[in-house]
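Here the complex is missing a single protein chain, while all its other protein chains stay put.
Entry: subunit A
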Amino acid sequence: MASDNGSEGTSSNMSTAATVRSDSPTLGASVVTITTEDLDRQIETLRKCELITEQEVKSLCAKAREILVQEGNVQVIDSPVTICGDIHGQFYDLMELFRVGGPVPDTNYLFLGDFVDRGFYSVETFLLLLALKVRYPDRMMLIRGNHESRQITQVYGFYDECQRKYGSAAVWRCCTEVFDFLSLSAVICGKVFCVHGGLSPSIQTLDQIRTIDRKQEVPHDGPMCDLLWSDPEDSVGWGMSPRGAGYLFGQDVGFCETNGVEMITRAHQLVMEGYKYHFGETVLTVWSAPNYCYRCGNVAAILELDEQLNKEFTIFEAAPQENRGAPAKKPQPDYFFMSSGRFMDRPHAEKKTEVYRIYLEENNVLETITKALANIYGMEEKPANPMEFIIKVR
């Protein structure tokens, strides 16, 4: 289904060795082999909404990056394909989606991003999609949403979920590295342009998208940001977005005509009926998270395009409430410190500081390091609280 993009773009898209930062948690894991059996086993585990190990996550992410790095900013896709919108960690509703849309690899899928945050099961959701991508790279296409970002996931829950489920931020760091490699958009049979958010005033042509260096955190502004953040609006031209990122774009911006596409398919905005056309039928919003936030009462939709690009929408509701059993009550210790006096019960931040302090003092380096850092940062006086200073600059 997916075509190889070997001939396109600038050299920044062509780095064959996945250039890994020296502090990457997956350093040294790039020459990893995962067997098909491993993958199938991991997929089975994740399908039951259970976690794979941290080590398995690292290998999976390393392998995923090897595959994703070869995809272009505008990934070329053939039909038939089923297009899906935001999932936001609603794992059991994703299972509903596969039930109505057909299992991978029988059905080809394109997910438009926003796999994580807000929902209960962002970890299982993203890792399952990633495992399916690695297992069936030509049947599962994933592009980046505005929530596939370090900054956003630290606000909207994915980071917290990783901490809670794995006891550290390692899995979060692996996943956010994978986010950097996700493609920005796709075009189906040259006719349907797919992106998470919308358009950018800096971008008139698909070729301009191809020149973006996407392998970075989502920027605060600029074309890459706009593609993931913008919204269509019943107006003309470009407007300020009330979201604080991206733009509002009107009917007349001329993107389809310029690029010879018939339609722009995107997600990013909640739709009561699951999908909605704007501007006649030139822009389509698809939303795949039913009963969003357990309150919105919306249905979800997926769009199936057949070989001739005929459209068929499938609507589905939230998965039935199976008795999954009430979880244990775990008030966040950083806020609701239950104070048993034991070290292990102290808030996370306090424990971390204490461990650093003991280490530095036992190695007689607290004084030396404080002075060195103060020098580097051009401070004239020694900081009053060395531990606070060190933690902050760390």
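The definition used in the following text is that a residue touches a chain if its C-beta (ideal position, glycine included) is under 8 Å from a C-beta of that chain, and two chains touch if they have at least 3 such contacts; residues count from 1.
Definition applied: contacts and distances are computed from a predicted model.
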TODO: Among "Origin recognition complex subunit 1", "A-type voltage-gated potassium channel KCND1", "Creatine kinase S-type, mitochondrial" or "Serine/threonine-protein phosphatase 2A activator", find the name that the UniProt record gives to the complex chain excluded from display.
DONE: "Serine/threonine-protein phosphatase 2A activator"
Open item on the list: In the whole complex, not just what's shown, which of A:Q269, A:T282 or A:T353 touches the removed chain?
Closed with: A:Q269
Task: Of A:D334, A:E354 or A:E367, the residue in touch with the unshown chain - done: A:D334
- [ ] Sort through A:C296, A:L309 or A:M387 and give me the one touching the missing partner chain.
- [x] A:C296
Task: Touch list for subunit A against the chain that is not drawn - done: 88-89, 117-120, 150-152, 154-157, 160-161, 220, 233, 242-244, 248, 269-272, 276, 285, 291, 293-298, 318, 321, 324, 326-327, 329-332, 334-338, 377-379, 392-393
